[in-house]
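Entry: subunit A
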Amino acid sequence: MEGTRPTEGAGEAVSVEFRDATKRYPGAAAPAVDGLTLDVPAGEICVLVGPSGCGKTTAMRMANRMIEITSGDVLIGGSSVRERRPAELRREIGYVIQQVGLFPHRTIAQNIATVPALVGWDRERARARARELLALIGLDPDMADRYPSQLSGGQQQRVGVARALAANPGVMLMDEPFGAVDPINRERLQNEFLRLQAEIRKTVVFVTHDIDEAIKMGDRIAIMRQGGHLAQYATPAELLMDPADGFVEDFVGADRALKRLSLMRVSDVDLWQAPLAHVGQSTAEVRAKLDGAEVPYALVVDGERRPLGWLSDRNLAGATVPQSPDHSPDPKVEREDVLRDALSDLLQAETRYAPVVDAEGRIAGVLSVEIVSEFLTSDDARVEEHPAAERPLG
Partner candidate 1 sequence: MSLPPADVFDSFSGAIDFIFEPRDAIGVGGQVGGLEQVWDLMWTQIWISALALAVAVAIALPIGLYFGHRGSGELVAVAVGNAGRAIPELALIALMVAFIGVGVLNVTIALMILGIPPILTNTFVGVRQVDRDAVEAARGMGMTELGVIRRVELPLAVPTIMSGVRTGAINIVATATIASIAGVSTLGDFIINNANYGEDGLLAGAILVALLALAVELVLAGVQRLLTPRGLALEREAAGATA
Partner candidate 2 sequence: MVGLLTQLPLIAQAGDFVRPPGEGPTSCVGENNTVCIGWALDNIDRWVTPTLEHLLLVSASVAAGFAIAFGLALLSHGRRWLEPTFIGATGVIYTIPSIALFLILLPITGRGTVTAVIALTLYNLQIIYRNIVTGLGNVPEASRDAGRGMGMTEQQLLWRVELPLAVPEIIAGLRIATVSTVAIATLAIFAGAGGLGDVIYTQGLQNDVFKTAIVVGSLIAIAMAVCFDALYVAGQRVISPWRKVRAI
């Protein structure tokens, strides 16, 4: 997606606060949402996640009063939603649902311009805004006059997001917005939304049942359990490192250590350095360097410091460093790679060490499994938390 800025002054993102919000249905023994209290700072994505029946969708829908609050309150931008007329309140909130709910009888542009029309924008302005948003979400603006039935599922989802952004709301509510598409498209949509969020920084309350999606998308995650209770509200890293109880631990998954790795890049880690050798250099010099080095193998690099391979004992027995070392330099890992993928490459290739290169292919250091596990247990890991919008994308 291009970095087109919305020409309309970006609507101020506002905070969303749940204050002991409770929903009780008449005749039901337990509440659907039980005293939910959490703060979503302006400009952040808060993901509500949990098993079905945990009340996450109910809680989200209390924020725009699609479900009436029994007791407690929800504050948007500091003011209670209970004091606004529902229809007016909702026009200031972006609303995206799983089945999208585009209006089949209206064109894409008309769909996107729904809320602007409701709040009284004139047609020209609304239409221009629609085209702008189409570009923003990565669709050809000429699709403006097509009908929803002519679009694919993935395209419809994007239009749904564009429609929610049209009147520049300060808050977005999204209920499993990417749930109805296949996994490949879902990943693309997630990535594009995060790119979008990096630019426009809305406050988002996002509901999903998928913990991986929650970890990927959320600045903060609220894990809820049956009966509408909040089990834990924390950043993804905190959640993965310190689950509050057995339920959260189970829900997050047995592979939570690995999940943490998908939040980070290779560049976040302190790399080891291997002794470098140049073609034609005397092996005696290389052997001297190897003495006491962090990595007990020598890496041959070319004039540009690009890795050519590892030297074997046989290589070192010769007089000079050969052009083609015995061991291949692969797998080569890039600094910007997701740490989890890099580890996966390492394990797959069955090597102990992988050269890490920068964007130009030049050696930056060496990665190994030991480095990764050392890093995970160190305190540095806690500091390296990125906001969702800047996290490495798969």
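Rule of thumb we're sticking to: contacts are C-beta pairs under 8 Å (C-beta built on N, C-alpha and C of every residue); 3 or more make two chains touch, one makes a residue touch a chain; residues count from 1.
Basis for inclusion: all candidates are chains of the complex that A comes from, given by their letters.
Computed from a predicted model, the values in this text were never measured in an experiment.
Trainee: Quick check: counting C-beta contacts as defined, which of 1 or 2 touches subunit A in this complex?
Mentor: The candidate that touches subunit A in this complex is 2.
Trainee: Flag every residue of subunit A that touches candidate 2 in the complex, lowest number first.
Mentor: Result: residues 64, 66, 86-93, 95, 97, 99-105, 114-115, 118, 147, 149, 160, 163-164, 173 of subunit A touch candidate 2.
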